[in-house]
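All protein chains but one are shown at their positions in the complex.
Presenting subunit A:
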Amino acid sequence: MLPGANLRDVNHSGSGSTPANHNHSVMMSTREKEKYIENFNFPFCDESSKYEKVAKIGQGTFGEVFKARDKSNPKKFVAMKKVLMDNEKEGFPITALREIRILQLLKHENVVHLIEICRTKASQHNRYRSMFYLVFEFCEHDLAGLLSNVNVKFNLGEIKKVMQQLLNGLYYIHSNKILHRDMKAANVLITKNGVLKLADFGLARAFSTNKNGQPNRFTNRVVTLWYRPPELLLGERNYGPPVDLWGAGCIMAEMWTRSPIMQGNSEQQQLTLISQLCGSITPTVWPGVENLELYKKMDLPQQQKRKVKERLKPYMKDPYALDLLDKLLVLDPSKRHDADSALNHDFFWTDPMPCDLGKMLAQHSQSMFEFLAPPRRPTNMRAHHTMAAARPTSSAVQDGGYQDRVF
């Protein structure tokens, strides 16, 4: 697959995908070229046929995810995530490249491990263009799948272990100046040995503290609606690690409630739900909020009292748990706990101490993914994914969202 066109002498070149070097390509017929491509042995990047697909296990931000077996070691499983190459004319998608670079940078027990990148053989079926797969270590469960299974019961020590690993992962990625930007239970994987891994860095990006006093201008169209923090809903573009901590708070509450705590079906409704739980969004509790782009455009309920502890108390008996949640679900991002202070919270340092998840998970031999599990509620969470903004989101059952709400 050598590029055929030649910058110095473009007129002589054939189509851009001429297989051999320029001089040979002139002499090859189309059929010969195809044959050449099919038989071409590319030494740098392994072929995906070294793995055998077993099942489709999910749909990531930029492609399908498969469980696959390593043919040379049938006991070893991997997850393969297809790279969507929609826009050929722009080359390799910058979002995919970002994910790859971020995954190559991050090496941590609580972050999913990228093994390699594979390609399919070019053939007639793919118009002689290879497809690419990111190959990850395989994790048996995802948190959304586990929570939707009533047979899976977490005790307090186990919940602490989940949250501790989750915050450890966040602490690590934030110290490496990476924002995850898509925290949700479905993106939290857990191996059968009980090791938690943050996954799906398809929306992640590097951040830096403002250079030259210039505020960042990141897109605020990130994070699945139900886990989206108030600053993003109000149009903030100069945001940082606290956006992930809000999601961590939502996931923490979900460990007890078993379904997402704020299931809005529009950005407006999400803000309403947040106000009803965390109190009215006002410049008094959140200085500077009045300067956010959408502050005046959104309808923000007034006179709402903060009821985080009160409302979650029926689910979460532990006072330390309630207190930590209260510090994560803080409206003002600058006052929200960061991963480090959350890890230092008494919740993790009082009895029962965090304890191993392996034993509990050993009782469940079947892999549990949200994608495979029966839906937890009538509304389809995926339909709310922000990157799918162009797709119709109204397909979500309008009143169904209410019936299933926790409060």
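Just so we're on the same page, a residue touches a chain if its C-beta (ideal position, glycine included) is under 8 Å from a C-beta of that chain, and two chains touch if they have at least 3 such contacts; residues count from 1.
Here, contacts and distances are computed from a predicted model.
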Statement: UniProt lists the protein of the undisplayed chain, choosing from "Vacuolar protein sorting-associated protein 35", "tRNA-splicing endonuclease subunit Sen2", "Trafficking protein particle complex subunit 2" or "Cyclin-Q", as "Cyclin-Q"
Query: Among the options A:54, A:84, A:105 or A:195, which residue touches the chain absent from this view?
result: A:105
Touching residue (missing chain; options A:119, A:161, A:184 or A:311): A:119
Message: Under the stated touch rule, tell me which residues of subunit A contact the chain that is not displayed.
response: 1-8, 10-11, 13, 15-17, 21-22, 42, 44-45, 88-92, 94, 97-98, 100-101, 104-105, 116-117, 119, 205-206, 212
